[in-house]
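Here's the structure, in structure tokens; my notes come after.
Shown here: the complex without one of its protein chains, the others still in place.
Naming follows writing order (A and B), and every chain is counted from residue 1.
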Amino acid sequence: MSIQTDPHQGDIHHARLDDYSGVVPSPVRPTTGRPAQLLGLGALALAVVGWQIFDLHLGAALAGAFVLYLVAVYLVYRSLGGPRVAVDQLMRALVYFAFVCAVLPLISLLWTVLAEGAAKIVSPAFLTQTMNGVTGLHDQAYVEGTGPFIGGAYHAIIGTLIVTGLATLISVPIGMFTAIYLVEYGNKGRLARWIRFFVDVMTGIPSIVAGLFAFALFSQIFGIRDAKMGLAGAVALAVLMIPTVVRNSEEMLRIVPNELREAALALGVPKWRTVVKVVLPTAASGLASGITLAIARVIGETAPLLVAIGYARGLNWNAFENAMTTLAVYAYSMFTKPLSPAVREPSLERAWAAALMLVLIVVALNLLARLIAKMFAPKTGR
Amino acid sequence: MNDSVATEQRPARTKPVRRVGDIVFGGASLGSAVLILLTLVGVAVFLVIKAMPALTADPAEISGGKGFFSYVWPLVFGTVVCSLIAMVLATPVAVGIALFVSHYSPRRLGAGIGFVIDLLAAVPSVVFGMWGMAVFAPKLFPLYGWLEDNLGFIPLFGEASASGRTILTASIVLAVMILPIITSVSREVFLQTPRLHEEAALALGATRWEMIRTAVLPFGMPGVVGGTMLGLGRALGETMAVAIILSPNVFTWNFIGSGNQTIPAEIALHFPEASGLRLAELIAAGLVLFVITLAVNLFARWIVDRRAEFSGAN
């Protein structure tokens, strides 16, 4: 690999690189990943020994073993390949560690939700009953084995569908038209730049502030007593959803080749028909996938709905009157305010089942979005 | 619209007709865009209107009896501290994951990890809260006990809470929640590193880490800072995780015991039962939160945009 050069010339280069304190050319001997793998196994074994035999806390054992592993990797590679290789391997270990840091909580979380929620999510009572008339006494009876499990999330499922559906109905047209304005009409004008900027700002609105806004707006119109209704929650969610829809749609419209617009315009098609009949269908799969992701983002929102809609124990089909419950709010309320403070289990089970349902919905929506983007993309090949 | 359809069928026309379709459609687009501006203004205006009573009320009538400012400042402090800890914890990990995806993992694995990160972003915050309280907080108790025993002389590590429901726990969970946003912004800028710079570094004989240090990190740094600020903005506004995990109380420097509270959690916990002046108080607190997050987000955007101009000039 090494190229022989005039030694004198090499010195000059050496001095220059040092001056810039960039890459310091010191010898690097080739190494493989094998030592790191062996050390990793050793560290793991050490952690298990510390945990099982010396009775250390599992976390402490793992942390200690990891630190030892880092030190060992550095020393071994320093002797094998020199200090630069050692630092490289050390950083590699840290980068991998960062990845594990993100995956562990996710796995733990998914496992917890699955384990705690699986029992009740398939129960017909959970799926078909509301909490109307269900009290702590029923829960006590159920735990003591003297009564059936009653009280479920039927009303919350319906509420989630209504509120999220309304939010989608509000935000999709507004978001899409805004994206169309940004791409097809405003382009690089001053107004378009401002709107793009404020859409970005809107992305940062805390969800609870969106809820407060919806409440403030509706209490201004209908009075404080009648302000809490499904529509208010939908407005709050729309405030959170619109920026996502705008940005996703803008991106999708932008990748529609200009040639297609020109082709349509050259056929004597008016601009708006070009957008409706050529640009939108071409971007359709991307738009649909973006909207699905936007729905996935808001369907699990709790705080704004807690503020704007409140909590209802029973079924409410009417989004224009009285409180409603969604799955997220249901899970929160069952989790933090069990029906019977003494016998918390049934309420917690309901909460976890609702959480599991939410997670399943969100994962399904994410997968669906990917599927839409893949399956219905315009065919380009033969 | 009928009008335009009818006229379109005559190919040769000399009368000046503005196309109704174009006017309606262009108008709707412009209208929606302007509506977004109005919404943002509306958020500010309505919050101010509804918060007014609390801001103008007799200080003795405000919770705590010493006026709105002394009511809200511990909340502001709790919010900011909680979010800052989350940001500090999340950033190195997020940068590590971003590097892993952009420069260490095989392309295929990178896509899979992207999906995992998306999933992490998609899990509803209420679920994070439930998990944090039921599973994660108890696991942290031994650590807190150890901190109390060994580092108790530092005021931050006072008496450890037996439940683990402390502001530090909330911060760690928040850190996990803001990981995705920092990761995705960082990953984006790392992937944009000019290939030429990377190859130049490698051709000089740099190891992979040296290449990252000399080519990727300097190029991506403004993007990472911007992403971190966006993550901070998200953490500041995060409600449910804190509301569920933290067992709130008055302000304290002891981060491993119960105590402290954040603005969003305070609102979520008390809003359902609030009325009258208390309601105005909570909305006013929300207004304060809105102003803080707005400032943080504007700053983040400014940094990210500045970077965009910079790289555009290259």
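What we mean here is this: a residue touches a chain if its C-beta (ideal position, glycine included) is under 8 Å from a C-beta of that chain, and two chains touch if they have at least 3 such contacts.
Just so we're on the same page, contacts and distances are computed from a predicted model.
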Which of the following names does UniProt give to the chain that is not shown: "Sarcosine oxidase subunit gamma", "Phosphate import ATP-binding protein PstB", "GvpL/GvpF family gas vesicle protein" or "Carbon-monoxide dehydrogenase small subunit"? "Phosphate import ATP-binding protein PstB"
Given the contact definition stated above, which residue among A:269, A:288, A:315 or A:363 touches the chain not shown here? A:269
Which of these, A:282, A:333, A:347 or A:366, touches the one chain of the complex that we don't see? A:282
So which bits of subunit A touch the chain we can't see? 187-188, 257, 259-270, 273-274, 277-278, 281-282, 284, 378-382
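Operating definition for what follows: only the chains that are shown with their structure count from here on.
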Return the distance between the CA-based centres of subunit A and subunit B, expressed in whole Å. 12
What part of subunit B is in contact with subunit A in the complex they form? 4, 8, 19, 21-22, 24-26, 28-37, 39-40, 42-43, 46-47, 49-50, 92-97, 99-100, 104, 113, 115-120, 122-131, 133-136, 139, 142-143, 146, 176, 179, 183, 201, 204-210, 212, 214, 230, 233-234, 236-240, 243-244, 264, 267-268, 271-272, 275, 279, 282-283, 286, 289-290, 293-294, 296-298, 300-301
Please output the residues of subunit A touching subunit B within their complex, sorted ascending. 17, 22-23, 25, 28, 57, 59-60, 84-85, 87-88, 91-92, 94-99, 101-103, 105-106, 108-109, 112-113, 116, 173-178, 180-182, 184-186, 191-192, 194-195, 197-210, 212-213, 215-217, 219-220, 224, 239, 242, 246, 270-273, 275-276, 296-297, 299-303, 306-307, 310-311, 328, 331-332, 335-336, 351-352, 355, 358-359, 362-363, 365-366, 370
